[in-house]
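Excluded from the complex is one protein chain; the other protein chains are retained at their positions.
Order as written gives the chain letters A and B; numbering starts at 1 within each chain.
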Amino acid sequence: MALHKLTVLATTLALLAGAAAPAFADVSLLNVSYDPTRELYQDFNTAFAKYWKTKTGETVTVKQSHGGSGKQARAVIDGLEADVVTLALGYDVDALNTEAKLIPPTWQKRLPNNASPYTSTIVFLVRKGNPKGIKDWNDLIKPGVEVVTPNPKTSGGARWNYLAAWGYALKQPGGSEAKAKDFVKQLFQHVKVLDSGARGATVTFTQRNIGDVLLAWENEAYLSTKELGPDKFDIVTPSVSILAEPPVSVVDKVVDKHGTRKVAEAYLQYLYSPAGQELAAQNYYRPRDPKVAAKYADKFSKVKLFTIDQVFGGWTKAQKVHFADGGVFDQIQAK
Amino acid sequence: MAATVSTLYSHHDRAALLESRQATRENPWVKGSILVAALSFFGVFLLLPLLVVFVEALAKGWGTYIDALTEPDARSAIWLTLGAAAISVPLNLVFGVAAAWAITRFEFRGKQLLITLIDLPFSVSPVVAGLVYVLVFSNHGWFGPWLSAHDIKIIFAIPGIVLATVFVTVPFIARELIPLMQAQGREEEEAAVVLGARGWQVFWHVTLPNIRWALLYGVILSNARAMGEFGAVSVVSGHIRGETNTLPLHVEILYNEYNFAAAFAVASLLALLALLTLVVKSWVEWRARRD
């Protein structure tokens, strides 16, 4: 009898827990994103909900999930039902197509600007007054300089860091693939902590006082100086860096299943609207919209930017050569 | 009688006794060094970590502390954590009783192996525990396509979190009951059966009163572990805020958002739960001894 009662109790509880999962008013979206976009999407989701309410009368709740970009893509492939993904790099969104056919291969053509509504780049965050005198990439491999970057294997931002360093070395007079490899190898010998996500690395550098320089997303660097006090850190912009294009996409299989395609597409479109672009700029992402860009021009320092297509022939190739198992990154780490 | 005599021998009295005898005491210098070494170790490795949680939690004042615990994402994490424990503990309770009954009341081949298998989740890394459910239930797993076709969500949803929690707490209650029921033997139950009691009556009126403290003890421990599990749940959660974040995962998120005071505030809630567990545990031990 007791056993039976307990089983019934357990089942009831199970049902209750299922039922207790919050019931949403009208419609809800899940945006699976990478680490440093927490603040951006906090603002943006509120703005979009307001916009959507006035436009359609529907109440939309956007839920967020953040983490290392590769890890987040993995979760979506495994069945995390994201209506939209806003990840750090094209390769991770591509994986949704190659690994699970969740989106069509042409996803990047569906929205303007390679489906990247905002861009960013990689800069250096150093301690106040720049005690180690770090001005450019080659200063990072001076003796005694300790570098903090997340792990390129799991973090999208870290892959941009790595490729930016590579591109810099390649573009130096007399630069070659071999020299670039050697430079990046030396750089990673100066790395003291390799967190799995960009945010973890920022916390290590800013809160735990580890290292002399953090290789960071531009927006992450600005945000941490804002959050933690401009008296503690300086931002150093190197002579040349990479144009990081974090792409967004609707996850077709999921929105069709949820019946949320319309609102999900509107959500991404809204990122391109002046209001969305303003929010991006306010959160230190470089806006695509020329008018908004002009308005916030003095917020971003001028830096020579190269694209991944120019130097590495696109993400798929870069990923295969550099970050796959046994790739260049593994080789330089091995010793 | 036996009970009253035994209470006379509390630990302090025994320590006093041992300290008073020539043969069982050390010279004061040795004793002093041992105590200092043991207690410093205790202080540095146990007391300070506990203390730092509360100090950091209140570093920005009570306002921040209360806010951190009452904002919607935290509240939903609290509910999810409570819910997962409320499902997994009863499941393992039934399992523990059934397993202990089978193992201690009957002889059968492979008993030793069964006991070892029940122990297995203790020594399996939590990460592996999470991974196995991904292998079975994810879109690439054995049942993934079928589940997806029938719109059943397990991984990255509440059922996955519950499963992972159940996995890591499977042995707790069984392992509390088995030694106790073994020690008690089955004569009482057999006598009851001979006297005409039915199966459930025997369990309800003979077995249960005898094992109630051990049962409660097991429940407390598995509850603490269920609410605090991190590794296994982290692998299957999907980290959706306000939906699939348990309290320990919420701590990690806040921690990664420069929100240290809030992270430690939520952590302090879990630390309080741990302290409560220890208090209840001491109480159960005390009651059991007194009975």
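The rule we apply is simple: a contact is a pair of C-beta atoms (placed from the backbone, for glycine too) under 8 Å apart; a residue touches a chain by one contact, two chains touch by 3 or more.
In this text, contacts and distances are computed from a predicted model.
Undergrad: Between "Cytochrome b", "Sulfate transport system permease protein CysT", "1,2-phenylacetyl-CoA epoxidase subunit A" or "ABC-type dipeptide transporter", which matches the UniProt record of the unshown chain?
TA: The UniProt record for the chain left out of view names it "Sulfate transport system permease protein CysT".
Undergrad: Which of A:Arg38, A:His66, A:Arg127 or A:Lys153 sits in contact with the chain that's absent?
TA: Residue touching the absent chain, from the options given: A:Lys153.
Undergrad: Of A:Ala95, A:Leu111, A:Val263 or A:Leu279, which residue touches the hidden chain?
TA: Result: among the candidates, A:Ala95 touches the missing chain.
Undergrad: Looking at B:Ala68, B:Val89 or B:Ala263, which residue reaches the missing chain?
TA: B:Ala263
Undergrad: Out of B:Phe42, B:Trp62 or B:Trp146, which is the one that touches the chain we can't see?
TA: Of the candidates B:Phe42, B:Trp62 or B:Trp146, B:Phe42 is in touch with the missing chain.
Undergrad: Go through subunit A and note every residue touching the omitted chain.
TA: 68, 70-71, 73-74, 77, 95, 99, 151, 153-154, 191-196, 204, 207-210, 325, 330, 333-334
Operating definition for what follows: only the chains that are shown with their structure count from here on.
Undergrad: Taking each chain's centre as its mean C-alpha position, how far apart are subunit A and subunit B in Å?
TA: 37
Undergrad: Which part of subunit B faces subunit A closely enough to touch in the complex?
TA: Spelled out, the residues of subunit B in touch with subunit A are 76, 79, 83-84, 86-87, 90-91, 93-94, 97-98, 134, 137-140, 144, 148, 151, 153, 155-156, 158, 162, 200, 203-204, 208, 238-243, 253, 255-258, 260.
Undergrad: Looking at the complex, which residues from subunit A come into contact with subunit B?
TA: My answer: residues 1-3, 6-7, 9-10, 13-14, 16-18, 20-22, 30, 35, 38, 63-67, 75, 77-81, 100, 197, 199-200, 202-203, 206-207, 224, 227-228, 257.
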